[in-house]
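As you look at this complex, bear in mind that one protein chain is not there, while each of the others sits in place.
Going by the order they are written in, the chains are A and B; count residues from 1 in each one.
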Amino acid sequence: MRSLLAFLLVLLLPLRAGAQGAATQRSIAIDSRLAADAALRVGDRVVVASEPGMPGDTVVIAAIVERRADPAEIARGEHRIRLHLDHLQTLLGYGDRVDRFAVGTRDARATSEAVSRINAAAYGFRAHRSADVAVETSRTFAVVSRFHRAIGLITIVASAIFLLCIMLLKVDERRRDVAALRLIGCSSRTIVGSVVLEAAAVAVLGSLAGVAVGGAASWIVNRHYQAVYRTPLRFSIVTGDIILMAVALSLVLGIVAGWLAARRLTRQPPLVLLGR
Amino acid sequence: MIATLAFASLRRHRARTALAVLGVAVSAAMLLDMVMLSTGMRESFRGLLLSQGFQLRLSPKGTLPFDTEATIRSADSIVALIRARPSVAAVSPVLGGQLHFPVGASTVTSTALGVDPSVQGDFELVAGRDPAAPDEIVANDATLRALGRSVGDTVRAAAGYDPQLRTLSGQRVLRIVGRVRFIYLALDQRAVALPIGTLRAMNGPASEGRASLAMVRVRTGVDVERERADLAAQLRMVTVISTSEALKQVDERLSYFRQLAVILGAVSLVVGFLLVTTLVTVSVNERIGEISVMRAIGVRRWRVVAQILLESSVLMLVASPIGLALGLVTARWLNSILASFPGLPERIDFFLFQPRAALTALGLLALSGVLAGLYPSWRGSSRPIAATLRQEAVG
Partner (left out) sequence: MSTIVEARGLVRDYRMGDEIVHALRGVSLAVHEREHVAIVGPSGCGKSTLLNLLGVIDQPTSGELSIAGERVDRLSDSRATEFRLRRIGFVFQRFYLMQALTARENVELPLAEAGMAGAERRERAVELLDYVGLRKRERHRPSQLSGGEQQRVAIARALANRPSLLLADEPTGELDARTGAEMIALFERLNDDGTTIVVVTHDEELARAARRVVHMRDGEIVG
């Protein structure tokens, strides 16, 4: 029924303000997408029918409703209207049938109690917690989340390799300096420590810059996809946890890369580093 | 000589070279995966749509095939009209619904497709035969497993089930004559197919003459888009879409993945470029004295540049097959994640390997690698010889 509701064919014969309507004319609400696509306004009269070409009811648009930020509606180019329950039942010939009831409870304990009591007495239907239904219906997004995590993992592994490679190259450039320091008596520990400190500073600065870029990118992504899919849904959110994780991970990777690169260099005798 | 110097230089710093190769390989793998992702879904879906040769699809007005429960009224007359067109080779009407099979104390529900077995394009026979008689049915493995039945068995099926009264309506006894694989359904989705007339009868008078979808195969040489436009003009109560239109809809719905692929692909390219630039710059800086001496003894600048570019080219050449292998492995993994989308047809791949696209991507990376080496090598070979030698002597 929900699908039918969603795709109820609306014969677009808007009767503009000024035309006389019956006193008992029913009203409907339409979503903002339909209002925009069909150039409808509050007060317009339209005909709703269950199938194209079938006679229907003339109704007046009483309200325009904003779409919810529902991920399940993404990429579905459908329009939605809302009718009074009895009106839709009559239009579709449903009698007194409904697809579901939604029940509001006071708190979590009341919810559990309500579910048990309803299921004990129910005949031919079951009560479910909204949270459980959400889990089931969000399987698609669970897949997308897994995909994102996989991409994230690959990116982190790739970044670690790139970082190690570049640290190795840059530290290698300083082989003569390192050799000179070793020759004048600086310990490997001092040299490795200074390289690690430098790597850590670069990692922190770089990750902060990355956070700024990520924040900007997140804003752009949201603006873009909200426009493309015509939804208020937020596609990307940068939270404190994510920032903390990114900075921490960058720091760890940077330090490890710097340590490995510096260690490699300080293990070689100074004269070898000088090419003698 | 140039090649000898280039290979010798790469061998001189093995760890660095190995790591650089690995870095470029990872770049190549990511780039390849993103190319596969950006084209895979579309091509996979196109292949799926055209697998049975039907180029046009009719669905209830304003909907996409099987997007809703809506059906086409007077579908038989519409099908007859289309079949009469000389440009049309075949029309396959399909009615979608559900059948309920009582099994013990419970009921197994399955997607049901009412088809015209002589022209159907929804399933492939694995064993047995197509349902010819009104009381015959074919099922996929998921259904047969759930029912505990096999080809040759009979089952009781009902088109209606009232959960409140726990009663079945529109019942029939049907004989399973074939084991099939449904082309457009997920592997684990329970599904059966039976003659469209049987399903309509089981559904009751409301289903008479109705279909959810009609697939049209045009004759060879016919302009598909023109045929689509003609049919759309003639049949105003249905939506007619061609394969390209369907692909456009898919593109729109899955544009997120394509855009992600483009962005990540571009990032991979940039990172690969930066990696090679850094490697070449460091390599050149280390050998600046050597490079200046080569110039001093008369080696031409472009030959010095060529030697350095040869190093970065060798890196790319070695890294590319590694990247290709790595990319195929990660693509398989990522594809297995996305393939678990609920309701996704079994044959849809998000990551499709197309040799031409892969070669283009790797070629692009190789080119960017060579270009990345161009500036630092040119700069290194253009330094004033005397000043550089003096600097190197002091250093």
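Just so we're on the same page, a contact is a pair of C-beta atoms (placed from the backbone, for glycine too) under 8 Å apart; a residue touches a chain by one contact, two chains touch by 3 or more.
Just so we're clear, the structure is a prediction, and the values are computed from it rather than from any experiment.
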Touch partners, limited to displayed chains, of the chain removed from view: B
Among B:R300, B:R332 or B:R379, residue touching the chain not depicted: B:R300
Interface residues of chain B (partner: the chain not displayed): 1, 4-5, 8-9, 11-12, 289-290, 293-301, 303, 384-386, 389-390, 392-393
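As a convention for this text, only the chains that are shown with their structure count from here on.
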Averaged-CA centre spacing for the pair chain B and chain A, given as whole angstrom: 23
In the complex, chain B residues that touch chain A: 13, 15-16, 19-20, 22-23, 26-27, 30, 60-63, 67-70, 73, 162-166, 237, 252-256, 260, 264, 271, 275, 278-279, 282, 285-286, 330, 333-334, 337-338, 340-342, 395
Residues of chain A that touch chain B when the two form their complex: 3-4, 6-7, 9, 51-53, 75-77, 123-125, 139-140, 143, 146-147, 150-151, 154-155, 157-158, 161-162, 164-166, 168-170, 172-173, 176, 225, 228, 264
